[in-house]
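A single protein chain has been omitted from the complex, and every remaining protein chain is retained in its original position.
So, chain A:
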Amino acid sequence: MAPTLPSGDQASDQDNWDNGRLARKRQLLTEIVLRNRLTALVVDGDTTCRVLEQLLLRSYGVQTHGVDNGRDAVALIASGVKFNLIIIDMILPVLNGLEKATRQIRDMGVHCKMLGVTACSGESERQAFLAAGVDVFIEKPLDPEHLVPILRELDGQ
């Protein structure tokens, strides 16, 4: 579909947000920028959230990798890739973020900082996620106020 010039009309605005540019942008957003030693894995099935969380981390100079399901997260870590920080959602496609993915990652002997970042807000959900092995429970959205102290702590180690 050829891009059209912007006008006041809604349909042309849609054309402007054409899929080609968006795909390339997604690619650029997942590009790894090495600015310091910290590395992070973001596990979230929702594209918007995953892209935003990765971008937030990158803006603080963290090298990030993103996966959209629990199975890929476990496989990646099982293959030996090391991360300083894992950001994981509670509800994930394929391998559930709570019972399966988080527990499996901990059972593999991975001791890095894990942040459970989820839209869930109940106390029982918080307890369950902490019991499964995350160090911190954060209700979405992940914001600098919660993230920065954690990054400072990791950077200091």
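The definition used in the following text is that contacts are C-beta pairs under 8 Å (C-beta built on N, C-alpha and C of every residue); 3 or more make two chains touch, one makes a residue touch a chain; residues count from 1.
By our rule, contacts and distances are computed from a predicted model.
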Per UniProt record, name of the chain withheld from view ["Dihydroxyacetone phosphate acyltransferase-like", "Histidine-containing phosphotransfer protein", "Myotubularin-related protein 9" or "Integrator complex subunit 11"]: "Histidine-containing phosphotransfer protein"
Interface with the unshown chain - residue positions in chain A: 6, 8, 10, 13, 17, 21-22, 25, 28-29, 45-49, 51-53, 55-56, 59, 89, 91, 118-120, 140-144
